[in-house]
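Shown here: the complex without one of its protein chains, the others still in place.
Entry: subunit A
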Amino acid sequence: MLVLALDTATPTLVAGLARWSAGDGVTVLAERAVPSGTKHAELLTPAIEGVLADAGLAIGAVEAVVTGLGPGPFTGLRVGVVTAAALADARGIPAVGVCSLDAVGTGARTVVTDARRKETYWAAYATDGTRVEGPAVARPEELGLPGPFTGDPAFAERLGAPVTPADVTTAGLLRAAAPQLADPGSAAPLVPLYLRRPDAVPPTSIKPVTR
């Protein structure tokens, strides 16, 4: 099965093309990791066209789309999720969502990524790669997990432990998506893992202009 994988949950957007089968696992054909800052919407579709060109394939050959659902900064995150949903809808192929943190690193680890506001998105994994805690958002000082840590090294000092630098990868997204790819009918709707409510407080009273 030819799968297009996308993720915009971190400042490095990922677009990849891979062959996947239940028996043989993942073969990545092309991948682009693009430092995107806040330009995910500008850069994602060119990155998708780029990996298609790299692999010498047309969009019509893609049989499923996998996307990271975050957690990640909301505006960029939505770009990847809505792109996956729209591509899959237009082509009539399944769209599968996974936790983006599942696609960072392998084995026993605690993944940390930037949640802004001096907090980190995190999740902890067992030796076989199974997620055992998270995803959640916390101040790194209050995480209270031993590591090893992988993900955004900017948090090393505040974690008091080294962080092995790692980004979301196509292979990681496909691995996390395997159960759903094996049975696309079971795929859950693409709902971002926001983990935070919108910042908005209803006004308590009308402020008079005169006093």
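Keep this in mind: contacts are C-beta pairs under 8 Å (C-beta built on N, C-alpha and C of every residue); 3 or more make two chains touch, one makes a residue touch a chain; residues count from 1.
Operating definition for what follows: contacts and distances are computed from a predicted model.
Novice: Name the omitted chain as UniProt records it, choosing among "Oxidoreductase", "tRNA N6-adenosine threonylcarbamoyltransferase", "ABC transporter permease" or "Na+/H+ antiporter subunit C".
Specialist: For the chain missing from the view, the UniProt record says "tRNA N6-adenosine threonylcarbamoyltransferase".
Novice: Could you tell me which of A:R78, A:R158 or A:R175 touches the chain that is not displayed?
Specialist: If we include the chain that is not displayed, A:R78 is the one touching it.
Novice: Hey, which of A:L43, A:C99, A:A123 or A:L174 is the one touching the hidden chain?
Specialist: Touching the chain that is not displayed is residue A:L43.
Novice: Of the listed residues A:I59, A:A126 or A:A188, which contacts the missing chain in the full complex?
Specialist: A:I59
Novice: Going by the touch rule given at the top, which residues of subunit A touch the chain that is not shown?
Specialist: Touch set of subunit A with respect to the missing chain: 39-46, 48-49, 59, 74-75, 78-87, 89-91, 192, 194, 198-203, 206, 208-210.
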